[in-house]
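A protein chain is absent from this complex, but the other protein chains hold their places.
Right after this comes subunit A.
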């Protein structure tokens, strides 16, 4: 076997993750793209972040800010550090969990215009994303919970026979339409439930 054949066999184990091209196209039209990293990390850390009114203004030096985030319904102090890079904007959220352990959430993203141009997200866009994130938690006990800002809901019994779950999450006047899919993926819309036909 040649080196080339060995190399190709070895690296053929690498595969890109699937992502929704339709959703991507939709995001292109709306002009905002947030890195998958944010979703992935937030989901792993089981975090829903929300900021209480005025907390964002509490600067603690540089571009770090003290904020309050919702962690599965519990409001928690955190430090938000936003760094703007040449091509994208990144953030880190640090907080202490119930067990006293230091936790960190991080992410970043770019905004795109309709012509394929990119710019780093502004701090306001990063903050909006962080504080409007919806999280779905598949717990070890078999229950499934959805979180949006200060709202939490047990959605275990809301899955239909095809394995889809459609729920509205409200925080004051804000309404989000959450669709949870059989593969544990989920998507959110401001105006309607996203279905497999969309």
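Operating definition for what follows: contacts are C-beta pairs under 8 Å (C-beta built on N, C-alpha and C of every residue); 3 or more make two chains touch, one makes a residue touch a chain; residues count from 1.
Criterion: contacts and distances are computed from a predicted model.
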Query = So which of "Quinol oxidase subunit 1", "RNA polymerase sigma-70 factor, ECF subfamily", "Branched-chain amino acid ABC transporter permease" or "Chemotaxis phosphatase CheX-like domain-containing protein" is the UniProt name of the chain that got left out?
reply = "RNA polymerase sigma-70 factor, ECF subfamily"
Remark   = The one of A:65, A:90, A:129 or A:176 in touch with the missing chain is A:90
Remark   = On subunit A, the omitted chain is touched by residues 2-4, 6-17, 19, 21, 24-25, 27-28, 33, 35-37, 40-41, 83, 85-88, 90, 92, 104, 106-108, 110, 112, 114-116, 118
